[in-house]
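The complex appears here minus one protein chain, its other protein chains still in place.
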């Protein structure tokens, strides 16, 4: 990385850790004084539609895992779309381009129902490990692919790694994206700062806590198991929502069709939606409209 | 695997991931308009009788783990058989041939009580890693072994890996099996499609969610622990059943005698059976009869 | 191990897996028609007093882990001894010889209070990995060490690995031990069979399910964490006890002073004892008296 890279971190000069921290930073808070229509709180639910790419990005050797990827689209998405429709909740789907190519009708139907399709890399590659040119080329190609399928160019990115390489921020800026949703610097939106310079790009922060995978994912060859009882997962999401409501802030949630889409879990989505719908002053929004609003209305 | 195999997945041409996905695919849904006797829902419970093969397939070095395998047959199976008998529930036991050779009377008694004995490989080998000829030879030998013990040729397979190699589907087709139960492409049965061609083979999908092991298994040398409270496991199974009932679909469950057969867990089986038995319109079936029904009655 | 050891298990001739399985086997059930004083059920609680040896056996490098070992003796044992005394429950402590040498007064006080001190190896070595001569020599030396400290020769062994090497059973037989408590072939006691021959040695089976460690242990450099809520641990122990009571069998429990001895966990021991004490027909026994009883009264 630089001349100090063969040192242990405890041997670094202060300039080294300061440089590392300054690459990307949470800047100006983008918490508006008021939400759309005077709402007290914003509710932005998103789905990472990884489908078959969860296994393809590792080589695509497991036919069983690929079948679970097909389940994600075949059984998970219809259950999700049905709940969103019945409760009239717009959502954002972050879709790897290869997922979209395997399931183009799914993306068109979701667009047609008023949901947002946004970027999630090419084949769910670990973007933070890629050469800069490859990362850039894959994002550009993914953007073109989604545009061709949905008829609209995506304005937001969730990086597949939920992480940035040293080059990600510059690529996002070059592409003119409205927002990113991959980092964890706050509960509410903020402006991304790169190398000390405000970028004008909105960050909609994610968190493992507001994600179904850490509690419920399974990987037979590691020790990941769905150890947390589903009712406990809902309890965590409710606590996150209630505190966001109390603070007048943003409740952002990330779910995965191959995780939440199962019969014993889909009710979690419906319950958290029901809870929020029981309040008269919650704004249900896509990530795109959220980013637009906070960039225009932050204090 | 092919000329692109030394590339990273993000470097693949589209033909490569498309080819990998197309090897085996969930095809025509096999959800019948009505279940046998006009039932609303089908209930198919299965047991993977791995017994001592859980350790033998890794080399059989641990005398303690082999004793736990003996427990599976000595203490687990009688408790399971007793519940199935008292509640009049037929079930399917997937039995590695070596398990059957170590416990032939167990298999004969289960057959005699109306349960189905089906294939689960030779010695619980990781079939998805085997050379094609070895995988084929072991299935053929396992089929002959079960036939010799039970007096009836098995018509279904659950692969020991819960996964397919690139050759598994062709071997199943060659053997003329009625069904496989190893993949995860849907909640309800479907027809397996190989290389784009319908095969006529019924897939009865499994899921880690409807399996006792992910929540309750223990491997002292890895980090697998029985972290999930048993009551939470039952809650998950109930949610899967209730949604299957509401959808008029299939509730399929996989348990392991060495996991569920313990005093503090066997009640989970009895409770889920009791719940289903409290409904007048649930069809309790073996996997064989289920596969037969859906292949004849799918819309 | 033999001429087939360079084969994969699925390539083995049947003689190979049969030989591995036959090394040690659960034989004649030792479930008596009646328990002492006509009790309906036996309650045998044990403690593995590993103390500092948990870390010493791995090299003793961590001063923090050694301090947790001292906690085990300094804070854990007094809480345990107090509960056993107040409820008048005899117990068995399996003590590595090095633990006993570090804490000889603890062992003498437990003996003096009517508890049993039994063998648990020398320094909690992984006995199943040792050369035969070393395993034998360490058991003999451990037996002499406990005898010198307690004034009484131990009659039972729990192997530190909770597993046997190919030589363990022969060493136990040579030492003339009354019982072993390391294997998992049943819920109730049984006679150990070696190479097809009954040995007259009583096995008092253990289980990870009836052990506090799988749910509550922590190893910072692996992924082991105390993820299971303590109330759920008690629930599992209660279910094991109630089923043993219903079956008229044995309830055997293994706890660790460094795990259960903490303020937020010690109540689990008291609750399970209280529950059993609320029944008039439970026999509370050491492992030694249990082994003696079943060897004399099995049907």
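Read from first to last, the chains carry the letters A, B and C; within each, the first residue is number 1.
Note that in this section a contact is a pair of C-beta atoms (placed from the backbone, for glycine too) under 8 Å apart; a residue touches a chain by one contact, two chains touch by 3 or more.
Here the structure is a predicted model, which is why all the values come from computation and not from measurement.
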Partners of the unshown chain among those that are drawn: A, C
Touch criterion as defined above, residue of A:43, A:93, A:122 or A:227 at the omitted chain: A:227
Residue among C:125, C:163 or C:240 touching the omitted chain: C:125
Identified contact with the non-displayed chain, of C:58, C:152 or C:281: C:58
Absent chain, residues of chain C that touch it: 52, 56-60, 62-68, 70-71, 74-75, 98, 101-102, 122-123, 125, 130, 134, 138, 218, 220, 223, 225-231, 262-267
In chain A, positions touching the absent partner: 8-10, 12, 14, 17-18, 20-21, 23-26, 128, 161-166, 168, 182-187, 205, 207-209, 214-215, 222-224, 227-229, 232, 235-237, 239-240, 243-244, 247
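Note that only the chains that are shown with their structure count from here on.
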Graph class of chain-chain contacts, one of line, ring, star, complete, other: line
Approximate Å spacing (C-alpha centroids) for the pair chain B, chain C: 35
Inter-centroid spacing, chain C versus chain A (mean Cα positions, whole Å): 49
Two or more partner chains touched - positions in chain C: 223, 227
